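Apart from one protein chain that is not included, each protein chain of the complex appears where it belongs.
A, B and C label the chains in the order they appear, each numbered from 1.
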Amino acid sequence: MSTVTETHEPSTHSKEPHVLKPERSNLGLMRPDHSKSVIIDWLTTVDHKKIGIMYGAIALFFLLVGGLEALIIRTQLAFPENDLISAQRYNQLFTMHGTTMIFLAIMPLNAAFFNFLVPLQIGARDVAFPRINSFSLWAFVAGALVINFGWVLQALEVMGLFSASGPTAGMNDFVPSMGWFGYAPITGKEFTGAGTDFWIMGLQILGVASLSAAMNFVVTIINMRAPGMKMMRMPVFTWMTLVVSLLIVFAFPAITIALAQLMFDRVFGTSFFVTAGGGQPILWQHLFWIFGHPEVYILVLPAMGIVSEVLPTFSKKPLFGYAIVVFSGAVIGFLGFAVWSHHMFTTGLGKVATAAFSLLTMAIAVPTGVKIFNWVGTLWGGRVRFSAPMIFALGFVWMFMMGGFSGIMHSSAPADAQQQDSYFVIAHFHYVAIGGIFLAVVSGIYFWLPKILGKMWKGNLSIWVAVFSTIGLNVTFFPMHFLGLLGMPRRTHTYLEGFGWETYNLVCTIGSYILAFGIFLLVVDIIRCFRSGEPAGDDPWDARTLEWATTSPPQVYNFGRTPIIPARDALWEHKHGPENRRIQYEEDDGHGIHMPSQSWMPMIASLGFVPLGLGLSLMQAGVAFMGYVAIFGLFMIALGVALWAIEGPGGYHLHPEEAK
Amino acid sequence: MSDSATHHEDGHKSLIIENKKLLMWLFLGSDCMFFGTLISTHLIYRKIYPQEFEPTSLFSLELTSFSTFILLMSSFLMALAVSAMHKGQLKSFRRNTVGVIFFGLIFLGCQVYEFTEFAHLGLTLESGTFGSTFYLMTGTHGVHVAIGVFWLICMLFYSYTGKMDAHESAVDVEVAGLYWHFVDIVWIIIFTVVYLIEFIGKT
Amino acid sequence: MKKITHGFSRLLSLSFALLALVAFGGCDLNTKMSTFDVKGPIAETQLDLFMLTVWVTGFIFLVVGGVYVFAVIKFREKPNDNSPMPSQGHGNPLVEIGLIGASVLLLVIIAVPTLQAIWYTHDTPLNEQSKLGNWYTGDELSEDAEEEVLVIRVIGYQWWWEFEYPQLGINTANEMVIPAGKAVHLELRSVDVIHSFWLPRIAGKVDLIPGRANAMWIQAGDNFERWAEKTGADGSELALQAAYNTYLEEEIHDYYYGQCAEYCGDSHARMLFRATVVGDDEFAEWVKSEAEGHTAPEGKPWDEWYKAYDSNPDSLTGDLNEGAKVFMGRGKCIACHSVEGNPRALGVAGPNLTNVGERLSIAAGWLNHHDEEDVLQADKQYENFVKWIKETDVVKPGNLMWKSNGNGIGELLDPEDPDKIKLLTDEEIHYLALYLQSLK
Partner (left out) sequence: MSEADYHPLPVSPDTDHSGENEKYHVFVNLALVLAAITGVELVLVYLPFNTTFIFTVLICLSAFKFVAVIAWFMHLIYDKLLLTLAFGTGLVIAAGTYTALLFLFSRSYVAPPEIPGM
């Protein structure tokens, strides 16, 4: 193993070098620790950093997929009565675009940051349950596969090689096509085919992945902090992770049950949302948005966390009003549960309910505003350096504010009656999604990739990424406000001439290509950094938090010895603060560092979801033997969990100086 | 599943709550939302279609009270089992756990009986919203009970392997216990809002 | 670093230039479905509220954005800046509280009119003038109906609209007719999936949800009091009334565009509708003609026509008779469509075709045959009928008229060989189109 190169790491007495050999687990099988094969090493890893990197890579891939879908959408809409793609294909594209972006791109991107950073920021060895962490990752992959499998079937259908014969016989939509919030009753089996089943099963699996990951992070943050890392000393990003994890824990059950009910409607003939049996389709909307609104804060709070790290670093000042920023994050999360019906202002809720949800929604502007004000306060009197991460963070504040303001326009229910389901909504949430979350995530990538890879960015391509993506996103999404107000409904695959929408649509489409070029440059920049970046050093940005105190990239064990944290902004205080705020390290007790063992079982258990999900969905489409495949999947999950329980946690000890 | 990086001495616990215990409480908090969704779905449809279905003609208050009582007692035994484990009294732990498992199985038996009975009388998953919500809700609860029984059986077997560790295993049992009690309190709610209130003024 | 700052400011200026171009560069806000060019109290209330939110947030945007830009520029790192560390301030509770207070205050400015508007749009416009008894000049109404406002039951189907007028006993599709200046109560129902009724220039949308009884108010143009109050006009009662009528005639009387606003399946984009706003007399006339419906071709009574049709169809000749024969016969149109007056055309699965020849569009507003001035163009209309009957599934993929469990016109069987599908021939379609054109 490698040696510790941390500058402030006191040297420890050296140990006799010896080679680590994998041991047997309680099952009698060899554990995949210290495997020679890189692939096996990554597949079985329980290292939060590797898991984070995998989350990030997969999420970036899906960002491109979702973006590509958006580009096709935009191309179709460039001209009135365009027939580049059929109505059905268009509907599938926007459904998959929304689902992909939210569940397969932004959420896992956030998860990537959580995984990589949180244990480092709190000075922990790893997350609380490393194997559950691996399970979450692979369950996410399984869900992504199941949701996207429809594209394969759809391709086969187009080639005439497949058609549905089961309960959804005659329907040829194998990719979900009911919108990302899948309002009943269009998800019923009279209206949509197997695509809906893939969507249900995929989201259900992604829900399992998110829930397990979120619980893991709450426990990690509460229990695994280094000595002295009090709650109010934690970096804001870690705080936001905690809030988001709690939101996931409490919001996902609503959609899990709703999806289960929907699945029962489709498979077992229940009538939760089927009008013929007395079901009320509107119940779905409530259950979905009870999850769905907290979900949008699940997406944005990590972005706010990232920005709250970047702004102070590049202003050389502590975050203005740390406690209030943290508190307002928690308030946003909590209030987020009380506003779900603002997505349903046009469903006839009644006066009192409409008024209540209107006012509650407006109230969210206050804690959000507090954050904006404190970010401005952080810049005020600081020394603002325009490094790459900072440019994007500054862009975030501006663009997010704009998106927030259109949110406020929505929150006034009577005004929303004109905006709901029009392009105005699309404009609103793309401003918060691209202008907000996406810019923040890019800022995070520019900020932390040197830590992750140990390599520094080359040159100033980042400026061009900023130029093209910022211009692109404004040109794409600003005109959409006007489109919406001029009456263009969303989710329409084409439109007639003469409604005054032609120019705007063309401009939007051009903008989306500019944006795509910006993102293309980002990918190029990442590849360049990866392939030929210069060594970054431990702390290239003169940053403030603990993750910069270790090596870049960090060692498997994160910190050779556990740091003792004397203050908030621990590294900053260490570098610039008084003597008594230096980071100390715990005495070496000679045992070495205990490392968790790697394992196949989480992956086996979670990949069992693939046959389970596909089996149940294909059963609906009438493919033979799919019931057995589903049962096999169930069996695989059970087996994985059982072996996981029996094999025992294992673990081995590392001595950082060994290799010397 | 003992799976924790802090398994050995190098972990630092900020608050001295066992990881697993915290995890279980979080899960239970989450489970409140799960059952909240199920129960409220049921109540909503009862509220808007009060005339659609007359459940008192199906429900047997005697049977349900009996199974409620059984579940409460199992909860009591579970509490004793956890306590025994903390005191290191393996024998007492086993005795109580067998009781819990036994009662759990009786409860499941009652539920299976109830379901088949109702199905005979014409209430099925397909018979309107009442059937749908009732079966999914009580069924999900039943699955929870079944998982709990399975878990405790595993614990019981494990106690004979001699691998039990004083502290770790006590926590494991406590966590299983928390789960079991939660299943019990969910039933307390269901018993009242799904069964009992239907009978008010109808007897 | 200098280069970066440079790039950043260039980026800002460039994007602003583009934004300005897009936002203000010759765009017309008075389009067919614009929420700016509104008519009537409901859409006006909604627009006013929207503009209020724009002003308030715009104000905040300028202030906060201004301070923000100022901070970024003022406190940027200057080259050769050797001054010590910036002061490490952690926050200032007074500033925070002040800003929170200010935000709350600004929100109240939005919140109060919001509440008023919620109540207003939910239970307004029931005014004396809108009661049917006070303006409806057509046939006798029941006593209850005289005291009520006009009710229209809007029923959403994949992908067309049915408009039923229960008090007047008529039923039409895709193009509704409403009186100017009167409040109208809409009952919104759906039979399949969720749709949403959106007539932007008259009112914001409300959804049609299966299993749910939704309702909304619409009103095209102000009623007399509101108009008088707004214009501040005064004069004799008679002069005022005349001025008011001119206002209705010139500003409100119009052809309005609406569209389904909730995703409802494949052809959601092609589920449009129209509302014609007319004066009281014109409305009564329209109701009368809807209720009477049509006679058989050449003014024949239907029982006579059917007698001839049943005994010897060949005796019925001429374009319209040929069309009617296909309509009642091989086309099976009457299985799904009703035509008022025709005793056998009683189908309910498709739109009511009474006066379909008068409508300016078919296929739920997707195929239009009117010019800029909303005047019907007969040749375009003919083309559209032909196109619709010939390529129903192309115009609206997934449409029930084309395929519907063997009843659709894409599934018509050959009478000679019932195992084969035989679509309508061009000739048959030609006659059908002529016949449909004659339904006015």
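Note that in this section contacts are C-beta pairs under 8 Å (C-beta built on N, C-alpha and C of every residue); 3 or more make two chains touch, one makes a residue touch a chain.
Since the model is a prediction, treat every value here as computed from it, not as a measurement.
When the full complex is examined, the chain removed from view is found to touch A, B, C. Within the full complex, the residue among B:I106, B:I153 or B:L196 touching the omitted chain is B:L196. From the options C:K32, C:K131, C:R189 or C:H294, the residue with contact to the chain not on display is C:R189.
Contacts to the hidden chain, counted on chain A, fall at residues 218, 222, 246, 249-250, 254, 280, 283, 286, 290, 334, 337-338, 341, 348-350, 353. Taking the complete complex into account, residues 153, 155, 157, 162, 164, 171, 189, 191, 210-214, 348-349 of chain C touch the chain not shown.
By the touch definition given at the top, chain B reaches the unshown chain through residues 15-17, 21-22, 25-26, 28-33, 35-37, 39-40, 43-44, 47-50, 61, 65, 68-69, 72-73, 75-76, 78-80, 82-83, 85-91, 94, 160, 162, 164, 166-167, 169-170, 174, 177-178, 181-182, 184-185, 188-189, 191-193, 196-197, 199-201, 203.
By our rule, only the chains that are shown with their structure count from here on.
A separation of 33 Å divides the Cα centre of chain A from that of chain B. Computed centre separation for the pair chain A/chain C is 39 angstrom, with centres defined by C-alpha atoms.
Chain B and chain C have CA centres that are 53 Å apart. In chain A, the residues that reach two or more other chains under the touch definition are 278-280.
For chain B, no residue reaches two or more other chains under the stated contact definition.
The touching residues of chain C, counted against chain A in their complex, run 1, 3-5, 7-8, 10-11, 14-15, 18-19, 22-23, 27-29, 31-36, 43, 45-47, 49-50, 53-54, 56-58, 60-61, 64-65, 67-68, 71-72, 75-77, 81, 85-92, 95-96, 99-100, 103-104, 107, 110-111, 114-115, 117-123, 188, 192-194, 196, 198, 200, 203-207, 209-212, 214-216, 257, 259-270, 272, 366, 368, 397-398.
Chain A makes touch with chain C in their complex at residues 86-88, 91, 178-179, 183, 185-186, 191, 275, 278-282, 315-318, 320-324, 346-348, 351, 354-355, 358-359, 362-363, 365-366, 369-370, 372-374, 376-377, 379-388, 391, 394, 397-398, 401-402, 405, 408-409, 412-422, 460, 463-464, 466-467, 470-471, 474-475, 478-479, 482, 485-496, 498-501, 503-504, 507, 576. Residues of chain A that touch chain B in their complex: 124-132, 211, 215-216, 218-219, 222-227, 229, 249-254, 256-258, 260-261, 264-265, 268-272, 277-280, 283, 287, 290, 562, 589, 591, 593-594, 596, 641, 644-645, 648-649, 651.
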